[in-house]
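For reference, the structure discussed in these notes is given below.
Omission of a single protein chain aside, the complex is shown with its protein chains in their original locations.
And now, chain A:
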Amino acid sequence: MSSSQILKGILEGCLLSIIGKGETYGYEMIEKLNDYGFSMVKEGSIYPLLLRMKKEGLVATHQKPLPSGGPKRKYYTLTETGEKELIEFKQRWDAVSKSVDRLLEEEG
């Protein structure tokens, strides 16, 4: 199983967490993901996901002009539903990761 297959289901939770740390835009999310070691995430793949998250009401967007002038940039913030979803994701992830860790440790 490749990393991208494992990631598929949890990328949404990771984006919720990143956006939850303060309003941010697409490129910055990728940079932050990279900082945390998520170099396997294809950069463009976050946008279809962000579109879906917006449709589901998890995130809200607004446009802000760049300090350097130029075109406007789209910023994301969490909605209330998004915050709740993030808490739920943390709980689910906690349970899953603990179980996986326990299982894999035993093998070693």
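Going forward, a contact is a pair of C-beta atoms (placed from the backbone, for glycine too) under 8 Å apart; a residue touches a chain by one contact, two chains touch by 3 or more; residues count from 1.
Throughout what follows, contacts and distances are computed from a predicted model.
**Q** Pick from "Xanthine dehydrogenase family protein subunit M", "HAAS domain-containing protein", "Fe-S cluster assembly ATPase SufC" or "Ectoine/hydroxyectoine ABC transporter ATP-binding protein EhuA" the UniProt protein name of the chain that isn't shown here.
**A** "HAAS domain-containing protein"
**Q** In the full complex, which residues of chain A touch the absent chain?
**A** 25-27, 30, 42-45, 47-49, 51-52, 55, 71-74
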